[in-house]
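Every protein chain but one is kept in place in this view of the complex.
Order of writing sets the chain letters: A, B and C. Residues in each chain are counted from 1.
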Amino acid sequence: MQRVGVFVCWCGSNIAATVDVERVADVLGREPGVVFATHYQYMCSQAGQELIQNAIHEYDLTGVVICSCSPRMHEVTFRKTCERAGLNPYMVEIANIREQCSWIHKDRESATEKAVILGRAAIAKVHLNAPLTSGSSPVKKRALVIGGGIAGIQTALDIAEAGFEVDIVEKKPTIGGKMTQIDKTFPTLDCAACILTPKMVDAAQNEKIHIYAYSEVTSVKGFVGNFRVTIRRKARYVDETKCTGCGLCTEKCPQKKIPNEFNLGLDNRRAIYIPFAQAVPKVATIDPAACTMLKTGKCGVCSKVCTAGAIDYRQKDTYVEAEYGAIVAATGFNPIKLDKFDEFAYSQSPDVVTSLELERLMNAAGPTGGTLLRPSDGTHPKTIVFVQCVGSRCDDAKGKPYCSKICCMYTAKHAMLCREKYPDTDVYVFYIDVRTPGKNFDEFYRRAVEEYGVHYIKGMVGKVVPENGKLKVQASDLLGGRQLHIDADLVVLAAAIEPDESARPLATMLTASMDTNDFFTEAHAKLRPVESPTAGVFLSGACQGPKDIPETVAQASAAAAKVIGLLSKDSLVCNPCTAKPNELMCNGCSSCEKVCPYGAITYLDKEFRGPNRTVLLRRVAQVNPAVCQGCGACTVACPSGAMDLQGFSNQQILAEVDAICR
Amino acid sequence: MPVTETFQPTIVAFCCNWCSYAGADLSGTNRLQYPANVKIIRIPCSCRLNPLFILRAFQRGADGVILCGCHPGDCHYTTGNYYARRRMTLLFSMLDYLGIERERTRVEWVSAAEGAKFAATMQEFTAAVTKLGPNRRLEDLRCRKD
Amino acid sequence: MKFSYFPGCTLKTRGKDLDRWGRASAEVLGFRLEELPEWQCCGAVYPMAKDEIATRLSSVRALMAAGERGGELVTLCSACHHVLKRVNLDLERDETIRDRVSRYLELETPYAGETRVLHYLEVLRDRIGFEKLAGKVVHPLRGRKIGAYYGCLLLRPSREMEFDDPENPRILEDFIRAIGAEPVIYARRNECCGGYCTVENSAYAGRQVDRIMENARSCGAELLITACPLCMYNLRENASNGLPVVYFTELLAEALGIKEAAT
Partner (left out) sequence: MMETIRRISGVNPRKCMKCGKCTASCPAYDEMDYHPHQFVDMVESDRIGELMQSRGIYLCLSCFACVERCPRSVEPAKLIEAVRLAVIRQQGMDHLTPDQIPEKLDPALPQQAITSAFRKYRK
């Protein structure tokens, strides 16, 4: 029997207010095998940890039970504490009496009773704990960044800067992401292209960085330090190594009426195209859905005009397999589709545009050459109405329940730029709340109001009616106590943003968790904001939640720092809670091997002593502890009960069951 | 079986470490109440749950057992919850055969972000089990003393 | 194809054209509307308050009668459709209302909204198909620029009515195309005509109608169609300078070539 010490934490008043900690310590102190039990205000504090260490020495403890917060919070802390006192760290069990007891119950009596039962279960388990030693596994010193927007580029540059190899996988023909479509950036109004394109070029020229543009991740296997990833390189029908990016093909292609996604369909491109002048890599791509040659076998104009001989109509998708130590998700965001919000007449009038479309309409490289003109008739709009929170903060299925965070600031920017470039325009912004927490953000918004004379109106637009070339806007002015009717020329909708649709399948491949809105979940909302709960997977940019550019860049660099920390290790300590077969009971049936998702189980023909001094050769399972991740699927699959999971053994779990049901 | 108003069922919840245990923690962090009858046992993955554990719980006097894991497709170990789902389906037909009411066992998928769902599930499950009254205890005849 | 049919009061009196041409066209298109025996007025407005039970009963009776006769109830009048559909949902979703209705009507098994309520236009779209309808048109209304006027009751609240996109509906536009005419899309086609407030204050209804008419006219409409007798009244009687308005079933009959034959 172990000599168990029980330590009940008050967690200030978090536990002690609802659970009678003294009684818990007292009752648990009388459990079999418990030689010491106490309670203390903050067990995780230095003084609390010393208390545990002293008790280990003084009472010669062989097992420790801590009744405190969730093991997801401080299990590691307390394991280290015990290790420092010479106790094997896996001789510690945590009873979660905060998240799963004091915080969810109000009645002191029943909460105390439950805390005692949870403590008993932990004591019952720790009696069956065995010291475990961690093995180690090597780290592949290469990182993969999925998504080539500003988040992915920044992460890759920082990782490369530290001397590690890094690959970027981008599904579009060029890296750069959303920021390439943005005209100016708040709160300084510098041109987005001017600050982004040098970074794109840096990434392309950095010898540590390899860019797989127009590519997608199709499978991820393995685990932290040892991921094996398959990347599909989609056929561009253009040889990337030969294409010089001269653009001649994109001028000669006879298919002229393909909506240009870079300009959000506000103008057209050809079937062979380079998204924009600063694209990286600057090579042409054939759109197979639009190309006559690929569809009918007749045309071939691009091939004829290409002096480099880069066009290859028979190109096929190719697959690359590579190994990585760490993976960063940087899949970004998109504005939502507005088809469910047609009270704003988005699909009924070309003069109702999204904010991102307005970026293109104001950009010098955009469809209007940077002059703000109405898509319907090419005239200068004189009255512009901005509507905020279109689809954000909605509690129904039409929109998103969250605040999209970036809209207040970019709308202030748009309003300001409109007034600056065209002082004769009237600009109205309808808002629910103006949210400007950020350095120099509120000042920026106030400038839009005070210096630029933008009319900010607390209220919402209810209906937009296109009539006689105008957009009749019906809106509320809550502070003015009136309903407004504005004849506008242009209406700009600040559409909510949502994670890119590639994020969900990627999360499944990475076994990284997501929230109900399909944003990646971080390992800890406050203390581990750039790590996914899955070891070795990190989060960069808006795939984790709505973010503006400065925040994205900060998180991108933070994710890079975490990756560098991981890659700078030669090997990783493995989780010792791995499966272990009892060779004497194993009958070599392969059931365990079939359910193992990691291929950690192999078989060995081993000699065993039989009766009458005979030797039997038997096939028995072997688990590679460096590969086993400890899920336990094999333990249940094993028909002879030979397989067990260290740290979560059958006996340990049954002991917990018994303690709870006692 | 007499059901008294003060009947407090014993409920064992097996939660996978990655999704449901974290979801349970989140309902705590958000102070979402559920009955104290529910006691959680942490397992690495829903596929670690040996159906035997549930039978043992019923032997030792549990009135309800619930298994919570990651949503299908979201398992931290890729496929664990699919195994769990199949095994539990088999166990359910066996429990039917044994005459243990279907409502006493349940499988729910709760993600790490679904604190509210965890609390609601536990409230609902406890209410359902309370309504059924105390469980007929399974007995291991080998353990009979007389 | 056969459906139970709930005409409603107005279709028996002031709105006869909506009813008559609807039934006649149905025969040509291959479905029959069988009027429910002894139906009572649906009440004309949906009782929004949860504790209004008596005002829901006549709808429940009609819904149950249709339930016994094949389970599908077709309506033509927007108001009846709105009331029947929403009361049906109440019975399906609201346990308190279901229990209280059960007790009032002394039902052995409570009615839980099993009947499916369909609008005539939904039958055209989902059961007949506008393509098939177009195939039966003998007098396509070529060159006619027609604005669809939806009003409120068919579309809102969309969560319950599930009729069409509440802000940019297309079912009537598709109908107009099917009978060979050109639909004119104008944004105010789902704005309120003033409804029953016309009884007390027709000038108020007139202001609503004028805005709708102006919008429809400026977008090029020459004629409006509607599925609601009350909208029809408001649009016709309260407009200061209105476009002509007809029921959609009249145009349907015209396109199918049965209107001429009848007159």
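One rule holds in what follows: contacts are C-beta pairs under 8 Å (C-beta built on N, C-alpha and C of every residue); 3 or more make two chains touch, one makes a residue touch a chain.
These figures come from a predicted structure and were not determined experimentally.
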Fill in: Neighbouring shown chains of the undisplayed chain, as defined at the top
A, C
Discussion item. Touching the hidden chain in the complete assembly: which of A:121, A:175, A:284 or A:461 does that?
Written reply: A:461
Worksheet item: For the full complex, which residue in A:432, A:449, A:589 or A:626 touches the chain that was left out?
Response: A:432
Worksheet item: If the missing chain were put back, which residues of chain C would it touch?
Response: 8-10, 13-15, 41, 43-45, 47-52, 55, 77, 79, 152, 155-158, 166-167, 191-192, 194-201, 204, 207-208, 229-230, 232-233, 236-237
Worksheet, complete the sentence: Residues on chain A facing the left-out chain by the touch rule are 343, 389, 393-396, 399, 432, 458-463, 474-476, 478, 483
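In the analysis below, only the chains that are shown with their structure count from here on.
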Worksheet item: With chain centres defined as C-alpha means, what is the inter-centre distance between chain A and chain C in Å?
Response: 48
Worksheet item: In angstrom, rounded to a whole number, how far apart do the mean CA points of chain A and chain B lie?
Response: 30
Practice prompt. Could you tell me which residues belong to chain A and also touch two or more other chains?
Written response: none
Response to the item:
As the complex stands, chain A meets chain B at residues 70-72, 96, 98-101, 103-107, 110-111, 113-114, 117-118, 121, 507-508, 511, 513-516, 521, 533-534, 577, 595, 597, 629-633, 635-637, 645, 648, 650, 653-654, 656-658, 660-662
Worksheet item: Which residues of chain C touch chain A in their complex?
Response: 159, 165, 167-168, 185-188, 191, 214-215, 218-219
Fill in: chain A - residues contacting chain C, complex
339-343, 345, 347-348, 396, 463-468
